[in-house]
Structures are given as C-alpha cells and as structure tokens.
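Of the protein chains in this complex, all but one are displayed in their positions.
Think of it as A, B and C in the order they're written, each chain with its own count starting at 1.
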Amino acid sequence: MIVVMSVGATEQEANDVRDLVKSAGLTPHDNYGTQRVVIAVLGDVGPQRDHLMSKLNLMPGVDSVTPISRPYKLASRESHPEDTVIELAGTKVGDGSLTIMAGPCSIEGREMMMETARAVVAAGATILRGGAFKPRTSPYAFQGLGIEGLLYLAEAGKETGLPTITEVMEPSQVEVVAKHSDILQVGTRNMQNYSLLTAVGKAGKPVMLKRGYGATIEEWLMAAEYIVSSGQPNVILCERGIRTFETYTRNTLDLTAVPLLHHLTHLPVVVDPSHATGKRWLVKPMALAAVAAGADGVMVEVHPKPDEAMSDGEQSLTFGQFEDMASAVKKIHQEVRTLTKDPFAMTGSVRAGGTSKH
Amino acid sequence: MIVVMSVGATEQEANDVRDLVKSAGLTPHDNYGTQRVVIAVLGDVGPQRDHLMSKLNLMPGVDSVTPISRPYKLASRESHPEDTVIELAGTKVGDGSLTIMAGPCSIEGREMMMETARAVVAAGATILRGGAFKPRTSPYAFQGLGIEGLLYLAEAGKETGLPTITEVMEPSQVEVVAKHSDILQVGTRNMQNYSLLTAVGKAGKPVMLKRGYGATIEEWLMAAEYIVSSGQPNVILCERGIRTFETYTRNTLDLTAVPLLHHLTHLPVVVDPSHATGKRWLVKPMALAAVAAGADGVMVEVHPKPDEAMSDGEQSLTFGQFEDMASAVKKIHQEVRTLTKDPFAMTGSVRAGGTSKH
Amino acid sequence: MIVVMSVGATEQEANDVRDLVKSAGLTPHDNYGTQRVVIAVLGDVGPQRDHLMSKLNLMPGVDSVTPISRPYKLASRESHPEDTVIELAGTKVGDGSLTIMAGPCSIEGREMMMETARAVVAAGATILRGGAFKPRTSPYAFQGLGIEGLLYLAEAGKETGLPTITEVMEPSQVEVVAKHSDILQVGTRNMQNYSLLTAVGKAGKPVMLKRGYGATIEEWLMAAEYIVSSGQPNVILCERGIRTFETYTRNTLDLTAVPLLHHLTHLPVVVDPSHATGKRWLVKPMALAAVAAGADGVMVEVHPKPDEAMSDGEQSLTFGQFEDMASAVKKIHQEVRTLTKDPFAMTGSVRAGGTSKH
Partner (left out) sequence: MIVVMSVGATEQEANDVRDLVKSAGLTPHDNYGTQRVVIAVLGDVGPQRDHLMSKLNLMPGVDSVTPISRPYKLASRESHPEDTVIELAGTKVGDGSLTIMAGPCSIEGREMMMETARAVVAAGATILRGGAFKPRTSPYAFQGLGIEGLLYLAEAGKETGLPTITEVMEPSQVEVVAKHSDILQVGTRNMQNYSLLTAVGKAGKPVMLKRGYGATIEEWLMAAEYIVSSGQPNVILCERGIRTFETYTRNTLDLTAVPLLHHLTHLPVVVDPSHATGKRWLVKPMALAAVAAGADGVMVEVHPKPDEAMSDGEQSLTFGQFEDMASAVKKIHQEVRTLTKDPFAMTGSVRAGGTSKH
C-alpha cells in the first residue's frame, strides 16, 4: 500500500502515518519527492487491508492511499497459476474444450424440458440448463415451477447424460438445488448476496457465478473469493453484460472481460449472449465473438416454441437456430485453438500466470 | 401498449399481431401512418404485460413494442395519490417533517452504541441506525456482531426513545431482526434479492429499501412493489448513489431522483450522502443539497472515533461534525419549507398526484 | 409519434393536443384505453420532429411523447436497403472483404512512417493510417507533426499502394488533410463537433467517424447523418469503446454494436481494439472477436518500437505482433464468411434491409 502525503503536509503528520503503520505490524518506507513524501507500507497486510486503508485515508496530511496487492487471493492467478479445470460427468470446463450450456429460460413442464434436452444434446450442448426458481423484475410475472422444475431438469439430465445447471436464489434453497443439480448458478442480481455466496460455497457442488450487471471485474472476483473461501474451488465466471448508457441493447456485453479474466484469475469464463442482448438475432454473432475472444464456453437459452415461452422468449433460440449457432461456434472455437498452440501467444505466459510481459 | 410495425411489413403480419392481441382478451386499434401501421393495444393488460410484450416483439413484421402503463401499481402515485406517511413511536416519515437517521456503520460494542445513541439524539436525530449484519465486499472483513448487535441497538433505542433501523441480509434473519428493530433495511446489493424482498414484506414492520447502485428508478420502484404486494405498505426509498464512470467519488449521488420520485410514487424518500461519496467531508454539503432538493430526510453514519471504526470510518462523522451537519440541515429544511407553502409550487399538483401539468 | 395522455387528463387538454397536431399539418388519431387516451400523430413529420415533440411534451395533460420514426434518414437502412460499398484505390470497404487499417498512432518522422508502411502492407494491411494532428488530453503532450506528417503519410501511401487515413481536428484543417489523405477521420472527442462534421461532409473524400466514447448508437448515426446530408455518402463507422464504470480497461468495447449497426444502417462498420482496451495484449483477442461479430474490418496501431513511441505505445503492436494478428484475423474472417453464405442467416434479411423477422 502506498500513502501519498499532501503537498505541505507536516513532518508530524507523516510521523503519525508511520506510527500507525508500525502499530499494524508493518514497515513504513519513505520516498521523498520534490514536492511531497510518499510512504510505502511494507510487509504482508493480510485481512486488515481495507481497514488500514480506511484509517490512513482519514489521517491529516494524507492525500491518497493506493493498494498494491489485489484484494482477492484464492481466485487470483498470482496465487494459483494453473488453470482450474472442472470435471463433471462426461465433460470438463476450462480445459481448452468448448463448453455449451443450453436449455430453456424457465422449465415450463416435463415434456418441454425433455424435448429441449434431447434437441440440445443432439446439436452439441455439453451442459443442460433450465430455470426452476426464477428471479423476475415484476412480482406479477411467472416465478418458475420450483422443486417440480428441479425434478424435470434432473430427469432430463439423466436421460441425455448431460450435467445440469440451475439457479438458486436464497440460502434455504441451496440444499435442495444441490441435491438435484450438478452446478449451482448464482444470478446477476445476487452476485453480492453474501449469505447466498457463503451457502453455495459450502454445498459441495461447482458454482457458476454470473457477473452483477453493475459490478466491476474486481468486485466479481471478490464475490468468487467468497465462494472459494467457503470451501468450493470450482467456480465458473459468466459474463452476461453490464449496464451502460446504451439503450438499444438490454445490457452491454463486455467481451474484453474474457481475456482480462484469463490474465487475472485461473477460473474458467463463459459468456451468456442471450441475456446481454435480449434479442434472439444477436445471440449467434455475439456467441461467435465470445469464443473468438477466448471464452471457455457459452450459455444460451433454447425453447421448443420461443413465441410461447413463459419468460425471455425474445432471446430464446429455436432448435434449428441453436443447431446452426452451435455448429458455427464449434468451428470458430476450433479455428481459434489451431491458430497457434497458445491462441493468445501475444500475451506470452499470461494464461500460465507467469511474469513475462503481456 | 403500442406495436410499431416495420416499414414494409405485410398485411398478414399485421393480422397476426391483431389476432394475438385479441387472444389475450385485448383490443387492437390501427393507426395508419404514411410509411407503416401502428397498432395500439387497448384494454387492461394486467399481469400478462411483460409476457405479451415479449411475444409481440418476436412476431415477424414487428419493429418495436412500447409500453404505456407503468409496470408498478401499488407503488405508483397514479394509483395512490396521497403521500404515504409512516408513523413510528415518536416520529413520522413523509409528513413534511425532517427525518434524520444516524448512528454507527457497524455496532462494535454496547458502550459505543449507547454513547453514539445519546450523542445523536441530543443533536436532533429522529431515528437510530446501527449495523449488526454487515454485507462486506471482502470475505475477510469484519462481518458485524449479529444478534448481539441487535440487542445493543434495541437497548439504545429504548433509552433514547428513538425508533431503530438495521439491515437484514437474508430471509432467515428477518424474524429476529423484525423482533428487535422498528424498521428493516434492505441494502443496495440486495435490492433485487426477491426472496428477501418478499420476506421483509411479510414481517409486519416498515422497510427502508436502498437503491441498487446499478438500478434504474423503474427497477427500484418494481422492487418496492415486491414489498408492498407482499403486505407491507410502509416503504421508505433511500437514494445512495449510482455507479457511473466518475471515479473521484465512490458512486454518483443522483439527487434528481428525489423530485422525480415524489412525482412517480407516494412513498417517502431519504438520501444517504455517506455511502454515495465515501468521504466524510462531502457528507455535509450533499446532505444540505438533498434536503434542498426536497428529500424527506437523510441518513448518515456517526462514530465516537471514526479513525478507529471497524468499517466505513472514512465516511463517518464525529459527534461534533454530526451536530454541525444536523443543525445546518434543519435550517435548510426549514427554509425550503417556508419558501412557499408547497416548496415545489412550480410542479403544480405533482406531489398531490394530480394531472395538472408539471 | 405517439402522445400518451395522463390518467385524468381532461377532454379539453386532449383537444389542445389534437389542435397542435393539426396546425403542424399532421393528423391526430385517437386510441381510447381503459384509463386514458393515446393520440397517434399520423403523416410525415419531417424536420419539425424534435420541435413538435418538445412542444407536445410541454402541454397540460400529456404524460409522454414517443417517437416512431428514427431521427436519421440518409444513414438508415430503411431508406437505403443496400450496403454502402466504398471504393478506394486498390481496395473496397463494406463489400464483404476484410479491411485492415494499420499504422502508427503518431507519425514521428519520415523513416518510421515508411518503415511501418512497408511492414504493414507486407502483412496484409489494406489501408494505411497515421496521425499528423493529434488530439491529446494534456496540453503538454506531443501534438503531432502536422502538415509535415501528412506529407510523409502520403508518400508512404504512394510507395506501398495503400489508400491512407488520418484524423482532422478542425474545419480549417479539412482542406489540407483532404488534399493529402484518401479518408478523413473524425475522432471520438469530435463526434458531435458539428462544424467539423459539416466541413468534412463537403470535402469530397470518404470519412471515418469514430463513436464518441459517451455517445449512444442513435447519436452516432445522427452524427453520420450530418456528414451524409452535407454531401458525402461514404461514411465508415468505427466502434472504439464506450465509457462505463469498469476501470480495468480504458473503455468498454461494445461489439454488439456491430450486428446492431448492420441492422440499422447501410454504412460499413470497423472496430478499433487498440484504443478501447489501451493494452497491447488485448488487441489480438478483441480483433478476432470483432471480426467474428461481423465487423467489416479492424483498425490497429503499429509501431517499429512501441516502447519508444511518442504516443499510445502501450497499445501499439510490433511488426511481428501485427503480422500474427493480421494472419489470425484473416482466418477467422474467412471462417465466418464460409459458415453460411450469409454469415448471419439467423437474422434473415436484416442485412439486406428487408422486413422479414430477425
């Protein structure tokens, strides 16, 4: 941590800063510039990081305090250079293969779930999704089938041989969702629901953490840190668009986050082009772009009859559209992989967490 | 709702739209322009609103679908023209008086809670705040005293005669928090935690709903709608800053939301200048501005020794600073109230929910 | 345009609206709902659009006014269904081929310009870029070589056979820049510098218009409309990132804008991954993603020795890195083109401007 003193700060003020640093078990180290002194804080600051920064910021004569170390540890590539590879029954996430998660936004019944599962596995999906508990902006909208939906999803997963993923909305649902689903999904609106993060971290199942639509990449990684520090190392990050001033699309898909995350963390990264764009015809081009940017996979919504979907029909693909998209995404993924052995050779050993310059 | 057909849409496509509208029990009404037809959907669309919009958006030949009615009902001034006034022991919120909520960010112990309570009531606070369950960005930061903190807060409220407010983070905490606190607070990160919104709505106590830092005003009112439709009519809205590209402040305080909300809803509006700015010396000017913009009150953090606070010390006021701020805010509030009988006469009967032009 | 009256608006207020519409030479058409009346404005509103909307918005009893027609005409695909293809000496932009614009951020001297030009043409660049007049955030930074730079760029273009592009910053520079360069570039900070837009529109050369970092897609197309309506139909749109709350990257590259623009406008779209990310190692993955999303091309910065560049060295590629990127981008472009004859078949005839549903 670096403490920049104000121009004109007194020596007494600088001394008070040094004393506080020492009382925290750390070492102050002076850097005298032409206008002011900058005091570096040496040593391992540990969990008192935020608290100490806050205290220093309040001291007379302090202009600013800048952190050096990243606030997330377990989720960082610095502390864990190897890619995390998540092994599921029949597929892996994060090993360089292409993950395709597909299924209906909401599970509307047994038949539609089975029919959709068969269609997406035939077209190349590797993980089956389906919503049983639905977070809806309006209290008057369809809220999902609940546990009944979970059972249909599990049955469809068993028949097709695909691992399943579904959203969990509150701590009290974690147990039942973990019983019936292979991956627990935390939605964008709950990315900083810390009670939920802690609960899913203890459930013994891999977790997919969607980015909060208003969250920075650092906050997202801090949310992942909650899960990992609660006991679950297998976390998939899912970029799904952030909120900006642009209104033509529901959110702005931040694809640059994909290579950035591969640099900052060892966790796999998938992209959801359905929710970000909110428009069916934008799903395919943005899925291709996601894979070209290096994503480990995509998640899309598929429905037998999108025009009759009980939620998010506008962004759901028909079976034919999904087949077309999956085929195209696989080709681009293959091409990106073969362009070089390391598709991002320009970044040097970034993905391997080395220090050679990116 | 208004369905705009594309330039060049066929008559068959328009007919399909009309048929879908009729099948929903509503009436399509044509408006033929020079380039295209626009089909108005007449009748009371009710809870099928979002679903119908989604379906129409998917139909061939449809360019766009625009809603006419607002998605929130119970929270809207249109359906409830009179201001909601919340009666608490010894004070009211939303009746034109000035609400001042004050207390420590985190309750750190019995003594500091009592000491702070005595100081803020002496300086004019009308509601006592204190954090027992703390949502922290880092899993390694102090997470609050929990139930022990609730007991200290309740004791401090009893001694000072102030009603109390504290945050609740998950449905399973609602019962115990409602037992010990007069108002339940839902934090910015949980604004769209629908399980929590429903739970607090059923708890029988007034709720203060902080704006999600990435949420629009419409989403915020939809979140309030969840609470009201679950049974709790007494909801206080708290503006606390939204996320923008500006980085000098933690968030950007959106004070224009204050008069806008008085126009859109009957619920009282308070402003939290502490969290939005993240800097102690910005609290007073922004509190004054909030009241000048018409806020029903402010919420600020106060600590006996901010330099030693376990959380958010940077934005906490000392007792002396709080006294100075409270005194100034009261004067500006008084001045704003006396400028005219209706301080916002320019807006005509806006606050009274009338239709005369603002 | 659709005028929604307030719940409770009087018949006299509705009549005043109808009278104003008629006095503008247009026809009011009533739609009576269960709660209120909605008045459609029929006829060709033309240039009085914004003014009429403003007036209607001010009338008593009016709740909101929603436009139906898009404010841009010449730039819209509705009025010009065929793709604009820009023919330059030796290359075309917007015809389905891949455009690669490359060259130094700033032209620093004759030798470095010639050396860079030879390197980029060898690696596959189709247009040569180079900055002579530089908009710099700091008045103390290098502001470019000016006319001397223009001459070097022109010479390099002549030797390599590549058409050239360079930025023009003010109306008085337009003549000299148009004399020496094949394409005039308007930078992000000048996207709404209307004097400049009008001047470049009259200069007789194609124009590349970068998106303002704070501009919506609609405002961007309105800026293009300024250029086209001033006489220049050949406008290239360049997405270069928008400003959001995310701070890891300089700006957030909005790649969804690419397929959206192909739907809304007939003008070609290229992407600049260098400025959006501000980091060299992010250029290649984001260039691949841009082309996968359907961009007509990319623009990147290349420097013989980025470490010694006088501006933007952090985001400039070395010759070797450019060669690697260009090769990869060409392969992805080829793959995307061959996936289907129309790479975005899912969007139906969107790109051809038809009305069949996307």
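The definition used in the following text is that a contact is a pair of C-beta atoms (placed from the backbone, for glycine too) under 8 Å apart; a residue touches a chain by one contact, two chains touch by 3 or more.
Predicted model only: the values in this text are computed from it and were never measured.
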{"item": "From C:193, C:234, C:256 or C:277, residue that would touch the chain that is not displayed", "value": "C:193"}
{"item": "Full-complex contact with the absent chain, from A:243, A:262, A:275 or A:303", "value": "A:243"}
{"item": "Of C:243, C:275 or C:333, the one touching the omitted chain in the full complex", "value": "C:243"}
{"item": "Interface with the unshown chain - residue positions in chain A", "value": "2, 4, 6-10, 13, 29, 31-36, 38, 40, 42-44, 58-62, 66, 68-69, 78, 243-245, 247, 354-357"}
{"item": "Residues from chain B at the interface with the omitted partner, ascending", "value": "214, 216-218, 242, 244-249, 252-260, 263, 276-277, 279-286, 288-294, 321, 324-325, 327-328, 331-332, 335-336, 339-340, 344-348, 350, 358"}
{"item": "Chain C residues that touch the omitted chain in the full complex", "value": "46-47, 49-51, 54-55, 57-59, 71, 135-142, 169-173, 189-190, 192-196, 198, 212-215, 219, 222, 225-226, 229-230, 243, 280, 306-314"}
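By definition in this document, only the chains that are shown with their structure count from here on.
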{"item": "Chain at maximum distance from chain B, centres defined as averaged CA atoms", "value": "C"}
{"item": "Innermost chain, where centres are averages of C-alpha coordinates", "value": "A"}
{"item": "Inter-centroid spacing, chain C versus chain B (mean Cα positions, whole Å)", "value": "38"}
{"item": "Separation of chain A from chain C, taking each centre as the mean of its C-alpha atoms, in whole Å", "value": "31"}
{"item": "Computed distance of Cα centres, chain B from chain A, in Å", "value": "28"}
{"item": "Multi-chain contact residues (two or more partners), chain B", "value": "58-59, 243"}
